[in-house]
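Missing here: one protein chain of the complex. Every other protein chain is in place.
This part shows subunit A:
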Amino acid sequence: MNAAALHRAAGLRSGAEALSGSLPPLLAEARHLAAALLMGAHGRRRAGMGDEFWQYRAAVPGDEARAIDWRRSGRSDAHFVKEKEWQAAQSVQIWIDAGRSMQFASAPALPEKRDRARLLALAVAVLLIRGGERVGLSGDTLPPRSGSVQLLRLSAALSAAEANADYEAPQANALLPHARALYLSDCLGDPEPLRAALGIAADRGVEGALVMLLDPQEEAFPFDGRTVFESMGGTLRHETLKAGDLRARYLERVAERKALLGDLCRAAGWQFTVHHTDASAAAELLWIYRALERRR
């Protein structure tokens, strides 16, 4: 083994360790966030329930023989079917915008939008999986499954997600019918793919929530003077001589974009909210949870 190979192996290992290193904290943080919520409004839900059992009902003609719970039926004359309504609960598919624009944080004290999105997504996943739901990522990388192992898979997938383009379009093709979806994105790119995705979701009866994650600077536009603005990947570029002049018009466009997204969501039966990275993640988590819980 020559020196170059040694070097490569060492680099790989250190990279792997750095990657795996961020995983437990993210999961831990997400669990912490989720626990805060469970302790509150939903704490009692789990008490005494234990597993996926919902109820026994009398078997009716048409029930498959193997659906009959013989242990229960043996204690009486009638046949009972063990209903697994809870277990057949929703699949939730989460899409996190992997665009490089999500890597933006205006101040060192603020998290990147991507990090906040991962945190929220994983915390929701913790909540949902504890509630027995199946959670997966949109697209075909990680289909919805339940169980705590899924949490590890999720966090691994989230941490591993690599950004390529400046702005990414949502993938709606793999949406399961009648599932639920959670989209986390800054929605600053072209809205057309989003519109298409929401259309597909509506067609398939998928309901969900769209969270627009914005950095405070993106809302305030506190710039002045001659400035060249570049997107995070450097593909888009805009030069202005008086950035201060643009502020009003930029803010107008942001408001337009929010209005557009709100309209799209309303049309598709989705919930829409705007979250800022300097705001509390727990409050947002509560909103998301309620939004996904709605009509369940």
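We adopt the following convention: contacts are C-beta pairs under 8 Å (C-beta built on N, C-alpha and C of every residue); 3 or more make two chains touch, one makes a residue touch a chain; residues count from 1.
The rule is simple: contacts and distances are computed from a predicted model.
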Hidden chain of the complex, named as in its UniProt record, picked from "Beta-ketoacyl-[acyl-carrier-protein] synthase III", "NADH-quinone oxidoreductase subunit D", "Carbohydrate ABC transporter permease" or "Transmembrane protein RNA-binding region RNP-1": "Transmembrane protein RNA-binding region RNP-1"
From A:D140, A:D203 or A:E230, residue that would touch the chain that is not displayed: A:E230
Contact with the hidden chain (one of A:R57, A:H178, A:R249 or A:R290): A:R249
Which of A:P144, A:P170 or A:G189 contacts the chain that the document leaves out: A:G189
For subunit A, residues in touch with the removed chain: 101-102, 104, 166-167, 186, 188-190, 215, 217-218, 221, 223-232, 236-246, 249-250, 253-254, 257
